[in-house]
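Below you will find the structure I want to go over with you.
A single protein chain has been omitted; all remaining protein chains appear in their positions.
First chain written, first letter: the chains are A and B, and each begins at residue 1.
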Amino acid sequence: MNIVLLTFLLIVAIAIIRTRDLFAVTMLLSIYGLLSASFFVTLDAVDVAFTEAAVGAGISGLLMLVAISITGRKEQSAKRKPFIALLVVSLTTLLLFYGISDMPYFGATDAPIHNHVAPRYIQDSMGEVGIPNIVTSVLATYRAFDTFGEVVVIFTAGIGVFALLSSSNAHSQAKNIIPDQNSMDKRHLVIRIVTKILFPFILLFALYVQFHGDFGPGGGFQAGVVFAAAVILYAMLFGMKEATKVFSQSLVQVVAAIGVLLYASVGVATLLLGGDFFDYNSLASDPIAGQHIGILVIELGVGCTVAAVMMIIFFSFNDLQEQPKADNNKEPEL
Amino acid sequence: MIMGHFNSWVVIILMMIGLYIVIAQGNLIKKLVGLTLFQTSVFIFYISMANVDGATAPILAQGITSYSNPLPHALILTAIVVGIATTAVGLALVVRIKAAYGSIEEDEIDAIDKQEG
Partner (left out) sequence: MDTLMNFLSALCLLVGALICVSGAVGVNRFNDFYTRMHAASVTDTLGAAFILIGLMLISDQFIVIAKLMIILLLGLIVGPTTSHVLAKAALKNGLKPNIPEQSRNDISKK
């Protein structure tokens, strides 16, 4: 099973090199993400597969499509043969092949990776933290500081995209655009009705994944991505004006900042209550209840930030697109 | 020998394909796609390292004694979301380059830079 999936991945990767049309490259990238998500499932990494399917197969393809609709679809063919690049790549490949032969076989139970810290996490997680999903307990309790750094990185990326793409032109133009279609426009009837039916269920599923992350695959990251995907779907179909009635730009930015603030305040609270930084045992009288409270609040922070940052990124790209451009972005109408 | 390390052969080839796209292709968006390929192949490598023969997903359940290693799963979870965030920043940069230079091919951008001195 692994061999089949990996062979498909190789075929898709080689196809990406040889394709000139960027639209097709985006589709191939989404297929690549979906295939790697299936591969992760066959390797028993269910949390990772969920995240890769939501992010790699969904959001990343969407972002590339929005970028391509601004910059153009065709890639020019290379003017000269890239011999030096091929040489460098082949040399590195040979060196890596030589280095791989020393590694222990995948799947062996006595490999060094399985013998130092991991058995402690697996055996003590139920006693110290009390939730069945070991990956969530590693992410939220044992390695909470790493996850904090990552939330800050995501927030910074959102700020970066917003700073790069927002311009005063965009905002003044957006106010002048009169909505030229009412919401149930005849042209897009089928998909608008289906979206209106499905939209509350998608949001409900995002909330379910957020709070069920303790017992099964899930948690803050996946929930944030699914939530943002639902809002982006709505915004794409009904126009930015409808979407910004509920999720205005300033609200989304404030929510992103609140997510990071929640995460950091849990850490500061544990410091103030006498424990180490991010040591949840001091949050309540019973250590296990303290762990549960700590994990709940930081997962909420992570979910808020991820959802808000994805929405910021998409809205920034979309604002740029609504400016009247000359003639170089023929956005295919739906 | 070959089948024990089969995952790593494929991962190395995928990594090198990603590297080749970043170095050799001229279009900036294609380079970002190559970077994403590279990142995803590294994820596959980590997850295949974390796999244990005959074990199940690391969610505690009744009657199961051996689990896969949860530590790389947590690392890769963070890595995937950070990867998409950096790809988004890269795409925003490409859009601004297009607005400033008028093209996203590396050769043309170099030529315009040389012209302006």
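Keep in mind that, in the parts below, a residue touches a chain if its C-beta (ideal position, glycine included) is under 8 Å from a C-beta of that chain, and two chains touch if they have at least 3 such contacts.
Computed from a predicted model, the values in this text were never measured in an experiment.
Here the chain not displayed is in touch, across the complete complex, with A.
Within the set A:V194, A:L207 or A:V268, the residue that contacts the chain not displayed is A:V194.
Contacts to the hidden chain, counted on subunit A, fall at residues 190-191, 194, 197-198, 201, 332-334.
To be clear about the criterion, only the chains that are shown with their structure count from here on.
Taken in their complex, subunit B has these residues touching subunit A: 1, 4-10, 12-21, 23-27, 29-30, 32-34, 36-37, 40, 43-44, 47-53, 55-61, 66-78, 80-89, 91-96, 98, 104-105, 107. Those residues of subunit A that touch subunit B in the complex are listed here as 2-3, 6-7, 9-10, 13-14, 16-17, 22, 25-26, 29, 32-33, 36, 39-40, 43-48, 51-52, 55-56, 59-60, 63-64, 67-68, 70-72, 75-76, 78-79, 82, 85-86, 88-89, 92-93, 96-97, 100-101, 103, 105-109, 111, 113-114, 117-118, 121-122, 125-126, 132-135, 138-139, 143, 146-147, 150, 153-154, 157-158, 160-161, 164-165, 215-217, 219, 221, 225, 306, 309, 313, 316-317, 320.
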